[in-house]
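Working notes, structure below.
Excluded from the complex is one protein chain; the other protein chains are retained at their positions.
Entry: chain A
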Amino acid sequence: MKRTYLGEFEEIVLLTVAVLHESAYGVAITDELDRQTGRSVSISAVHAALHRLEEKGMLKSAMGEATAERGGRRKRLFTVTALGSRALHDIRAMRDQLWSSISPNALPAISI
């Protein structure tokens, strides 16, 4: 099956956009990433990833409203496209399939 390759970081960003639903923009995504995964990433890295995802057609964007704390500037709001959604589902299906194929004792037990 031929599909667009998604990097690990890109996948997480794409998922976060889905999590935030209609209020996904640069800073919000960065904060959500921080909160959910504990990863502290720079705004520019997130912007770069969003830009690439948009180029790949997995995200689409529109300018949102301006707020005072942004110095009167508008934000760009991102939503996941059908292609993006398809990609996420594919990845998840593949992972599930792989998980189900692992025999119960194949992975060393994680000591608690």
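The rule is simple: a residue touches a chain if its C-beta (ideal position, glycine included) is under 8 Å from a C-beta of that chain, and two chains touch if they have at least 3 such contacts; residues count from 1.
Going forward, contacts and distances are computed from a predicted model.
**Student:** Tell me the UniProt name of the left-out chain, picking from "ABC-type antimicrobial peptide transport system, permease component", "Acyl-CoA dehydrogenase", "SusC/RagA family TonB-linked outer membrane protein" or "ABC transporter ATP-binding protein".
**Tutor:** "ABC-type antimicrobial peptide transport system, permease component"
**Student:** For the chain that got dropped from the picture, name the residues of chain A it touches.
**Tutor:** Residue positions of chain A that touch the missing chain: 25-27, 30, 42-45, 47-48, 51-52, 54-55, 60-61, 63, 66-67, 69-71, 73-76.
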